[in-house]
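Complex shown without one protein chain; remaining protein chains in place.
And then chain A:
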Amino acid sequence: MNITLKVNGSSHSVRVDPRMSLLDLLRERLGLIGAKKGCDHGQCGACTVLIDGRRANSCLALAVATDGSEIVTVEGLMEGDELHPLQAAFIEHDAFQCGYCTPGQLCSAVGMLGEPGPSAVTGDLREDPGLTPEEIRERMSGNLCRCGAYVNIVSAIAEVAP
């Protein structure tokens, strides 16, 4: 099937196998290796990208279903040579070790910062406490990090959070 989608600002028209996930399209066809395959089941978050501005597991999106969408991957977070503030904070706070979950953590954090709060972890939903460490931990729990860099991930995001 033929689809057209925009990835990191560039338009791509590709013929795809209907069984192909968006993640495999990015990695195996478009040469964008930033989004990672960790579980292929939406359980680890390593493949997180932004689809039309919302964070999503690209392993759970069939490529054909993203026809006409705008995708942003970790490769699209930089402005020219300039790192996104979250990317810079991740380096400074040592918010990764092996780096394999990092692109997903970054895309997830970018998406999360644009989402309304609070989450279920805050008792009274009428009072928005803002991005407390507890809120960040809850909202970032879809992205697993086996190296155990969570402490540093939370402090990196807290530095950038409004």
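Here is the rule we use: a contact is a pair of C-beta atoms (placed from the backbone, for glycine too) under 8 Å apart; a residue touches a chain by one contact, two chains touch by 3 or more; residues count from 1.
Please note the rule applied: contacts and distances are computed from a predicted model.
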Absent chain [UniProt protein name; select from "Xanthine dehydrogenase YagR molybdenum-binding subunit", "tRNA_anti-like", "PTS glucitol/sorbitol transporter subunit IIB" or "NADH-quinone oxidoreductase subunit K"]: "Xanthine dehydrogenase YagR molybdenum-binding subunit"
Residue touching the undisplayed chain, where the options are A:I3, A:A56, A:I71 or A:I153: A:I153
Touch criterion as defined above, residue of A:I3, A:L22 or A:A46 at the omitted chain: A:A46
Missing-chain contacts mapped onto chain A: 17, 19-20, 24, 27-28, 31-41, 43-44, 46, 73-75, 77-78, 83, 87-88, 90-92, 94, 96-103, 106, 121, 136-138, 140-141, 143-154
